[in-house]
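Quick one: this structure, given as structure tokens, is what I'll be asking you about.
Rather than the whole complex, this shows some of its chains in their spots.
The letters A and B name the chains in turn, as written, and every chain counts its residues from 1.
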Amino acid sequence: MQLQLRSSSSASALFSAVKVKPPSSPPVRVKALFTKNPGSGTLKNSNSNTNPNPMASNPRWAQKTVTLPPLRRGCHLITHKIVKEIAQDLSEFKCGLAHLFLLHTSASLTINENYDSDVRDDTETFLNKIVPEGRSAPWKHTLEGPDDMPAHIKSSMFGCTLTIPITDGQLNMGTWQGIWLCEHRDAPTPRKVVITLNGI
Amino acid sequence: MQLQLRSSSSASALFSAVKVKPPSSPPVRVKALFTKNPGSGTLKNSNSNTNPNPMASNPRWAQKTVTLPPLRRGCHLITHKIVKEIAQDLSEFKCGLAHLFLLHTSASLTINENYDSDVRDDTETFLNKIVPEGRSAPWKHTLEGPDDMPAHIKSSMFGCTLTIPITDGQLNMGTWQGIWLCEHRDAPTPRKVVITLNGI
């Protein structure tokens, strides 16, 4: 996915050990885009970024359930896995929304930094610090293991659902943004995500 | 709603006291589904799950504001109440999204465990532990009561909006997932939710 590509200047071998990144993000590709109103013959378009292809103006839907392989407890970058599953369909949308819904209550989906794995490790550290686990924890729900109730809480903190804009056939995320799956259970299990694409 | 039904083996009278649930979720019903592109005559369909009904391919919208009765402070399972309000319209969507938007800033909507009420109680325990309340709390905003500022914070932690996929006329959630309304105020009040359905 192009948004995750780094230029050689920002991630050269010289800097790989200290993992710096530029203080400001490069300019975003997207411009205002107002799309054809199908059936009306008029063009809702407040600037010059028109859509000349009438085929692209037909609303369409695509939905797919993806199974992600088991991942260890912690935060994981899954942008590539998600995009790989939907790339062909994504490319046909000029403008739209991609909706991800995790079918579980002990893991979560979030958008965060896509470059330094330390950010994912530190986020896991935070979650474990903020949600008590083990004998000192005040939970009533303990039958499924000491990590289960904390996992439910973390799932609601970060959420199980994401909606990402689609622009010109791609997920329109910021340069440093990626999709994370946060696995909150100790025992890795496959996780299912329902992906719904909607747009023109 | 079917996804919340339990087989007698997983929730028999014998186990009702200890509230066990199976360690792994049963397989999810949903398969990849790529829907007709209205007006183009072509079928966007990467597998065999076609939609033979051309009527179902017309994009449609439905929107409704539902008022939930007052609930005591804490986390509440409201899946049935929500589905009951939209069931008839939901059944006409082959593929789509259901969007819920809570019109308040001192309560929240989240997706979490639908079976053991202890999970909801423990989540309320967590929220109260993490957000200080009363004389020791550092809040400036106290005129509406000691529970008001904590309620606002909890509302942003869990959020006031959810989007859930629709598949074959039903909310497509995981076996153990349910919709929770978390009431963060001491004084129960009716809560309004705008429900928007969109799909084919």
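Please note the rule applied: a contact is a pair of C-beta atoms (placed from the backbone, for glycine too) under 8 Å apart; a residue touches a chain by one contact, two chains touch by 3 or more.
Keep in mind it's a predicted model, so treat the numbers as computed, not measured.
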Total copies in the full complex, given that 2 are placed here: 3
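Keep in mind that, in the parts below, only the chains that are shown with their structure count from here on.
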Separation of mean Cα positions, subunit B and subunit A [Å, integer]: 20
Parts of subunit B lying in touch with subunit A, wherever the complex brings them together: 18-21, 23-25, 28, 30-35, 37-40, 44, 46, 59, 95-97, 110-113, 116, 118-119, 121-123, 125-126, 129-130, 157-159, 162-165, 167, 172-177, 180, 198-200
Subunit A - residues contacting subunit B, complex: 38, 55, 58-65, 88-89, 92, 99, 101-105, 130-132, 138-141, 143-144, 149, 152-153, 155-157, 159-161, 163, 189, 192, 194, 196, 198
